[in-house]
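Let's turn to subunit A:
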Amino acid sequence: MKGLILVLLGALAAGTAAVHVEGLRGGSAPGYHLLYLPSGRSLKALTLGYEGLAADLIYIWSIQYYSNYQIQDRYDYLDQIYRRVIAELDPHFLDPYLVGSMIMSVEANRDDLALKLLDTGTRNNPHEWILPFQAGFLCYNKLHDYACAKDYFQRAQAVPGAPAPVRRLYAEMYNRLGDKRTSLRYWAEIHDTADTDYVRQVSWMHVHDLKIEVDLDDLNAIVRRYHEEHGAPPAGLQALVRAGLLESVPLDPDGNPYTLSPDGATVRSQARRLLQGR
Partner candidate 1 sequence: MTRIWAIASNTFREAIRDRILYLLLVFALLFMGFSQILSLLTVGGEEKIIKDVGLACISLFGVLTSVFIGVALVSKEIERRTIYTIVSKPIHRYEFLLGKYFGLVLTLFVNTSVMTAWYYLILFLKGFADPRLLLAIGLIFMELLLITAFAILFSSFSTPILSTLFSLSLYLVGHLTWSLNLLQERLKGAGGRAICRFLYFALPNLEIFNVKAEVVHQLPIPATLPLWALLYLVGYGGAVLAAACLILRRRDFT
Partner candidate 2 sequence: MAPVLEVEHLARSYRANLSLKKYWILRDLSFTVERGEIFGFIGPNGAGKTTTIKLIMDLVHPDAGAIRILGEPHQSVAVKKRLGFLPENPYFYDYLTAEEFLDFYGRLFGFSREERRKKTTAMLERVGLANRRDRQLRKFSKGMLQRLGLAQALLNEPEFVILDEPMSGLDPVGRREVRDIILSLKAAGRTVFFSTHILSDTELICDRVGILSKGELKAVGSVSDLLGHQVSHWEVAFSGIDPGSLPGILAVVSREGSETLATSRDEESMKGLVRAILERGGSLHSVIPQRASLEDIFLREIGR
């Protein structure tokens, strides 16, 4: 009987202490010491050949940690956890790069860290298209930095096995950057090598619209040249042909000829743009 009472008292005391200590530590997430992990090789040494497993466990912990909205300053160690710990332990573990960069960009608003993380991932896994793609998409969709996006998409679409839409985005980035000519070239390639109707249709729409704009640019340049050479704008596009600056009046992709505006300043096309919002 006495023994039983002792056991119960002991359990009560221990339980009370445990609950209070938890309160003292101030609501940090369990395992918060992981925030202070050494990084790199020293950590690898600690795991004695079980780095993959260690990376898994730390990753799982990080998911719990970062989905706990009660922790105020939880974003302070994003770079440490994902790039300098998990990526060092298991460079080929893809999910942390993807999920980590999403947390960094979407939740913590640290796109610089996200890109750094994805760069590390790409460097460690040159045969994975999704990492540079995710980086490119971040630049494109959130930062609207089309030059950055273009470089990433180029990297991504060059990886064997990259899905076709990556190349399409790559082509489109040139357009966003204003380099319609290159964009057109790539879109034309996509169209010529299309193996499904869908791709053929989509790429045609881009080729169509881009061709018009490229043509318009070219034609407008020729009109301006005519103006400089002859002191007056041409009467019509025929005048350019007569002046020897054009072989013939070119047709737009719909098959209709381009026309010159009445004031002779701009070339126009009656073709309807296929893509909205251009």
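The candidates came about this way: all candidates are chains of the complex that A comes from, given by their letters.
Definition applied: a residue touches a chain if its C-beta (ideal position, glycine included) is under 8 Å from a C-beta of that chain, and two chains touch if they have at least 3 such contacts; residues count from 1.
These figures come from a predicted structure and were not determined experimentally.
Trainee: Spot the contact partner of subunit A in this complex among 1 or 2.
Mentor: Answer for subunit A: candidate 1.
Trainee: In the complex of these two chains, what residues of subunit A are touching candidate 1?
Mentor: Interface residues on subunit A, with respect to candidate 1: 41, 45, 48-53, 56-57, 59-60, 63-64, 90, 92-96, 98-99.
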